[in-house]
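The complex appears here minus one protein chain, its other protein chains still in place.
Which chain is which? They are A, B, C and D, in the order written, and residues in each are numbered from 1.
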Amino acid sequence: MQIWSPLYRPSIWSFRTSIGNREVGMDMWQVTTLAARIQESLLNQDFVRAGIFLGGGLAATVAAVSLLGLVLVYAERKVAAHFQCRLGPMRVGWHGVLQPIADGIKLFLKEDIIPTEADRLLFVLAPFFCILGMFLAILVLPVSPEIQIIDLDMGVIFLAAVSGFGVFGVLLGGWSSNNKWSMLGAMRAAAQIVSYEVSLTLALLVVVMFSGSLKMSEIIQSQAAGWWIWRAHGVGLVAFLVYVIASVAELNRAPFDLSEGESELTGGFHTEYSGLRFGLFFLAEFINMVLASAFAATFFLGGWMPFHLGDWQAFNAVMDRIPPLLWFVGKTSFMVFLFMWFRWTFPRLRVDQLMALEWKFLLPVSLVNLLVGAAVVLSGFYFFS
Amino acid sequence: MTGQSSYVLTSMDRIMNWARANSLWPLAFGTSCCAIEMMMSSMASRHDLSRFGAEVVRPTPRQADLLILAGTIVKRMAKPLRVLYEQMPEPRYVIATGACTISGGPFTYNSYTTVRGADEIIPVDVFVPGCPPRPEALIYGIMTLQKMIKTGEAYGQPYQRRRPITAALPPGMTQAQLQKEIAEFLEAHATIDVDKAAHNNRWEKERY
Amino acid sequence: MFNRQGIKQQQVKVGGKQLTIIQAPRPQRTSQVATVWGALCSLWNGMRVTWRYFSRPSSIVTQQYPENREHLKIPERFRAQLRLKYDENGEHNCTGCKICDVQCPNASIEVIDMRGESGKKEIDRFVWRMDICTFCNICVMVCPFDALEMSNEFESSVYDKRLLTYQLNRYAGPTKKAFEKIESSADRERLKVGRQPFEAPTPLGIAAGVASGPGVSVAPPSTMKKDDI
Amino acid sequence: MSLEIRTLSEIMNPPQTADSPLSTQEYFVNMGPQHPATHGVLRLVLKMDGETIREVIPVLGYIHRSIEKMAEYLHGRQIVHLTDRMDYLSALANNWAVSRAVETAMGVQTNPRIETIRTLICELQRVQSHQLWWGVLGLDLGALTSFFYGFRDREEITDILEETTGARLTMNYIQPGGLMFDLHPNFVPRVKAFIKYFRPKLDEYETLLSENVILQERLRNVGVLSAEDAIGYGATGPVLRASGIPLDLRKQQPYGVYDQVEFSVPVGTVGDCWDRYWIRIEEMRQSLGIIEQLIDNIPDGKFMEMKPAAKLKLPAGSFYLQIETARGSLGVFLQGTGEDIPHRCHFRSPNFNNLWSVTKTAVGGKIADLVAIVSTLDLVIPDVDR
Partner (left out) sequence: MTDAELFAKLQEVDARVVQLPNCRPLAVEVPVGFLLAFMGKLKSRPDLRFIQLLDHLAMDWPEKNEFELVYQLYSIEHDLLLAVHTRISRESPYALTMSRLWPIAQYQEREVFDLFGILYEGHPDLRRLFLEDDWVGFPLRKDYKDYFMLEMPE
């Protein structure tokens, strides 16, 4: 009967917030995941329905990722252009909307070069590692109450474990290319991601402490009275800033794009990649940016949870009119825009400054923040506790 | 390549050529003065080449489609340039901008190092005269290249490109007249066999 | 703006000359907290600058070249093509004196003259190699007869560099001044021997390795079709 | 008597010694000739230990176009058009240097109008050159947007200069004996409008980059070049001034009308990348000040003192004249023999002499430091190689 016992807990939907006497959990925020739907179908011996859910979910994920990649490439180029007083793609379709499609077709049809001296197997595998890490992280992403693939009990731990996966791809790609610049880039990326993983996880721990759960849906529901970024007297804000800095570093985006460093390393780890394989790296980078933004939104900005102010019933009711998916998309787009804004404003750090920033500044700050956060949680001294 | 068959483009070819023509990522390569004007057009805001989808300047030749030869090529640079060209994946296009890369320009005579024309080293698709050409001229050159890609490349012959000489007719001349006049010429010279041209390095042969 | 208040001017004497110097300020770091706060502020100020441009589409300076071809204004002095000046009768001033040929720094002009009917020197072919011309304007400057000019038509991309060799004179024959003395228009037309822009003796130089074909020519650059852009 | 002459490949492949297997191995990396940070085709062979640079070997010649040999076949006016292609970012200053050398050799006097226009237009180009440098510095350090802002403002000056000189980059405007054209009627109002436009933009540059803590950390105490080394390595221009030596040819040996205008010389204190950065920013302000002083006071007169096709006979003797370009002092050496073509024409290029300090300052730093150093030296490689 209980086939996937860790995943199956029929009673979790009855979550109830502790704010006042208002019932928000049960009727409004019914959380359903794809895994739960499949499981339900299996329990009802409805294998066709389970198959449809499985196949549909898979197809929808891949389609969403591809579409998101295209949209993001276009968005990045347009946003960059407007930061720089120019127009960006204009000539393919209306305001150049077909530009990423042209790029995609071109990359797909390009000659695929594997250098003679490269380690063929690893060279071919490396981009797929990047893509794999990306897809694993998508598994626990709560997009809206209805759209989530699987709601793991240890979602945060899974995320922390999986988010370092992409570095395997970078490392393998850099090493197998047999190019000194690639090697330097890969080494930088490895050092950078291993270091910043620490403060990234510490920043997440603060939220885990406040919400008392490792589960994505519960973390979001714990923000029904307000988002953690402002409810905790600055602790949340500091954790958010640390998370943003660390995730920019994890993403290898400017100002932390040392592993690519176009003006230093001529492309870094993907110097030797061409055509479709380079396209996969490109795609993984952009999707990872969305994922980092989405998780920042989930942990600190309430995910799909509308903007609530404690028990102000009237205000909250107005906010609830906006569907959760829109909230999620809005918050994620804001974060994505923030990342782009950083990229097109700041110069790049040097490699030793990068390490110093992590070990001498971010790590102490996030540790102290964690302690303060623990005190805040224990004393219950935060808004709408 | 015989007869009319290669002139007929399938719809697959059309989509492919459309994509290739509109996504020309240039290689960050510039040796001298023309590079400044190339930066003025390809990157800077005023003439913004990103409108053509060509602002993604790649620092590594593996990811580039378009080699804009900006600036004089000297003998010592000839070998690195050849390596750069060979590192670029097919399809790769070359635009020679400025007098120096077309024919040596001001350094044609009495110079012991300047290569007289980059097409002695690598096959060149479009020549953009000027010293240096102004950004609009370079954009015009890129449009010329786009025209060539859109009309002249077929899926079946990935390493052969047709130069669309018929695409630009002199005034007062019909296509039939021109075709009659240049039929032989087209047969002999209108296709670049990239492989052949790349190995047809006249300058090196002369030296050794 | 960086620290303009603390800048001091000083008078120093170097090599017997009195001059005012400004000493470059150093980025100052006082306390740890101030450093962190200052750093965050500086980053935020930078972001404000980029935001200002992002939020104002009017600050976009892009000129969309092929779309704005009709009203594109190129300065009249801009040098993109060499030309002989023609008057309304289609007559030029060039006498074939070869001063431009001699003064040209890289031999991109080749003037071939001939003996005309009157026994005077006349222009036969004015060959101009656009592929090596550097547009230095020396030929226009030194021309004693004001026969040459630089036009600003810049659209001259070609697929074959041999097509960059132009013949500038539309006819071989006497100059404008010599024509003024001739009354009948029939005589005038008889003295003009037609020349085509591309019938110059190609290939020139060693670079054009392939044998010269028949007069292959492309359209002059200004005839780009509307639907091409 | 014999000298041993090594080759580059011998340096890069030293004979193997019996090292212990645990010792870290130093390796060579080729930065260039095609590398985005080397501003063209400079090749730097780096001996690296991990990410730390142990030795820098600049390898030149990837754009050596034999200008000096060609100049032995050309007369003065034709040499001027070649100098456009050397330091193309200060093309007018290069033209002026050769023209001045030819004029001095021939004893030609130019009228005040010519000198004023030359000064004015060279200062404009100094601003333009520094704008480009500022943009490219941002590009090298990873701040892409500054590149676009620098180029956007550079276009404004390019437009002004194009209207007068008829070309955007290689202008060939200053000729022996005068100028190619007279000033365009739009020149004065447009320059005034530009100064009004550019002063706030300069403040914005400082907010965007100078204030930025990342940029300060990238430049501060990086690539320190002491005054003694700067002189010994023959550095001139902003690089020398950054090391604390207030040497500016516009003050020391005034040419043009620089003795009639007032401006200050920005000087560094430490000689690091930050000083070089700040000095160029300040030089833009000073140049704007010079332009403001001159723009309303252009005297009347002819714009050419010679016949256009006059023969430029160089008397027997050697002539060496210097001009302060945006990068340092450009010297022109002409050896005349009484003919109109020089027996020897040599250019003392500022970039060639500024370059070599990199072999000292970059050692011990990271690759990123080298990028910052090369960027603040503001090299134009065709001028190094000639």
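To be clear about the criterion, a residue touches a chain if its C-beta (ideal position, glycine included) is under 8 Å from a C-beta of that chain, and two chains touch if they have at least 3 such contacts.
All figures in this text were calculated on a predicted structure; none of them were measured in a lab.
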Chain not shown, its touching partners among those shown: B, C, D
Interface residues of chain B (partner: the chain not displayed): 75-76, 108-113, 116, 206-207
Positions on chain C where the hidden chain makes contact: 14-17, 106-107, 110, 205-206
For chain D, residues in touch with the removed chain: 1, 3, 5-9, 60-61, 64, 66, 68-69, 73, 104-105, 229, 231-234, 236, 245, 247, 252-253, 315-322, 329, 331, 333, 335, 343-344, 346, 348, 352-353, 356, 385
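In this text, only the chains that are shown with their structure count from here on.
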Chain at maximum distance from chain B, centres defined as averaged CA atoms: A
Pair sharing more residue contacts (C-beta pairs) when B-C is set against A-C: B-C
Whole-Å gap between the CA centroids of chain A and chain D: 46
Numbers and ranges of chain B residues touching at least 2 other chains: 45-46, 48, 51, 59, 106-107, 109, 131, 134
Residues of chain A whose C-beta touches two or more other chains: 83-87, 90, 262-263, 266, 344-346
Residues of chain D that touch chain B when the two form their complex: 33-36, 40-41, 61-67, 69-70, 72-73, 81-82, 84-85, 88-89, 132, 147-148, 151-152, 154-155, 158, 168-170, 381-382
Residue numbers on chain A that touch chain D, as the complex places them: 80, 83-86, 180-181, 184, 188, 254-255, 257-258, 261-266, 343-353
List of chain D residues in touch with chain A within their complex: 27, 29, 35-37, 51, 138-145, 148-149, 152, 208-209, 212, 214-215, 217-218, 366-369, 371
